[in-house]
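Left out: one protein chain. Kept in place: all the others.
So, chain A:
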Amino acid sequence: MTDERERGEHGENREHGESGETGAKGGIGEHAESGGDVTAPLLEIRGLSVSYRTRGGTVAAVRGVDLDVWPGEVTAVVGESGSGKSTTAHAITRLLPDSGSIDAGTVRFGRHELTTLSEAELRAVRGARIGLVPQDPTVSLNPVKRIGEQVAEVLRIHGLTSRRSAAAEAIAVLERAGLPDAAVRARQYPHELSGGMRQRVLIAVAIAARPELIVADEPTSALDVTVQRVILDHLQRLAEESGTAVLLVTHDLGVAADRAQRLVVMAQGRVVEAGPTRDVLADPRDAYTRRLLASAPSLAGARRRPSPPVPRTHTAPLLEARNLVKEFRLPRAGEGPRTLRAVDDVSFTLQRGQTLALVGESGSGKSTTARLALRLADATAGQVLFDGSDVTTVAGSRARELRRRAQLVYQNPYASLDPRFSIGEVITEPLRAFKVGDRASRLARARELLDRVALSAAVLDRRPAELSGGQRQRVAIARALALSPDLVVCDEPVSALDVSVQAQVLELLVELQDRTGVAYLFISHDLAVVRQIAHQVAVMRAGRVVETGPVDDLFARPRHAYTRELLAAIPGGRVPSPAAETVATVPATRTRCVPSPARLNPRTRWGT
């Protein structure tokens, strides 16, 4: 398939008209060999097709992709899972798994054609001229090697340092990547560092040899939002300082909008739209881009939650937590505290038919709080009142009664459904557990529930593995609703889903609340998602509730510094209208267009 036809099919490629603007960017001079010519892209992918061999035959993952990365610019590739964005990024330096192969197309980098280079020639490019920042920092470092050693390895491989000076140079690179106490960290092992710190180490690995291009594959998707912001800020600053081009692969349109000069939207292995970021966002030509824009939670302003019902203050709250404390005993290891206070004096109330969101980053104690509320863990101190009665220490039949009235939807729909159960068995399991009805009535209830969550009754006999992530989460919701509970605890119910699916599931949750009057205790790290569903919000940090209030007040007038920090970290502030109208109500998010030097400080408190 020719390039021209591909581009013809997917709309005009707007990149070439923009090269004049690129020329204005500075900092390209040092890469005279390939980057000196600013009228040509640094990386030019044409008609790239990649397929994977699977048991069921070959599957085309990338089909005829054209993509340019200009020197000194950030180009973002945006798409949902399965769009081929990550495969495209890995195909550049041919870092594909053994089952993957490049079937067609060219990848020109500087004056090299990467698809035809020998393995040895390609190794000289990898790491030295093209750096990779991988997706998940928690698994991307070798667990048995010291940090410094792993950074020094790049320099050693490419002969950029001697054995003697390697350690010192590795520390210098780590400092450049913004890792605090680099000299100490260099002697530690990956498991001794937080996720954010590990991502800085991986950035250090990527920038160590001062490459011309950095390929960043979802570099912050596994990190907390505030950490995400600091890491992206730092990556961006490094790229600007050295004139390095960045290919940023992300599922988050908000991140792409904030960071990239150019946007490439991918779907089903093809580029559906490409061009300067503001043009694409302001005037998306492709239907898929428009859909992606509409469903991005960080961009969408329209709230899916229904207008809050008239507060019935005379009724007792459905769920009330009073001064909850949960301490965990730590393994004995030298000095230091013996216990970890995961939940520290937490109080909140949840009214019937309403949604209370517990927001916080990993380790803030939000999930533990929910477990205490459901009696899945014992509180060290404090009280839990469910429908007016104290359930803090209930056991036996009363605990079972609580289980019946309070259900859970878990984060990961891929892990929370028994793979050996049929969907019908999954949904009717709570009914069987509580001996509700007979076989026929349970099946009828399952059909009714599937209908409610907008799934066809045909899936009753299927297995979870045959469903998509969004469908599985619908099944999990149907299961939670089977016993008509008063309360459903949703633990990050959409964070494992693609944005467009996320939007649908949130809509479904709101609709079900409208119809059934169920109350949600909604746990999330994502303020943008919370905004769409919650009535009340409690912001948690380090086991404490730092701020609580109605969702609109909290977004419009955040009182606590940490809340403001979280709000500012929501990506997507640069997105122009129509989303801007709603974003405008959140003043903090608007400031991100011009990052202030203070904000760029890598040692920001939340950085690591």
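Observations on the model:
We adopt the following convention: a contact is a pair of C-beta atoms (placed from the backbone, for glycine too) under 8 Å apart; a residue touches a chain by one contact, two chains touch by 3 or more; residues count from 1.
Here is the rule we go by: contacts and distances are computed from a predicted model.
The chain that is not shown carries the UniProt protein name "ABC transporter permease", picked from "ABC transporter permease", "Cytochrome c oxidase subunit 1", "Peptidoglycan glycosyltransferase MrdB" or "NADH-quinone oxidoreductase subunit D". Which of A:G79, A:P134 or A:G424 touches the hidden chain is settled by the complete complex: it is A:P134. Taking the complete complex into account, A:I157 is the one of A:A40, A:I157 or A:A183 that touches the chain left out. Screening A:R126, A:R200, A:H251 or A:R474 for touch with the missing chain picks out A:R126.
In the full complex, chain A makes contact with the omitted chain through residues 93, 95, 119-120, 123-128, 131-132, 134-136, 139-145, 153-154, 157-158, 189, 191, 202, 205-206, 331-333.
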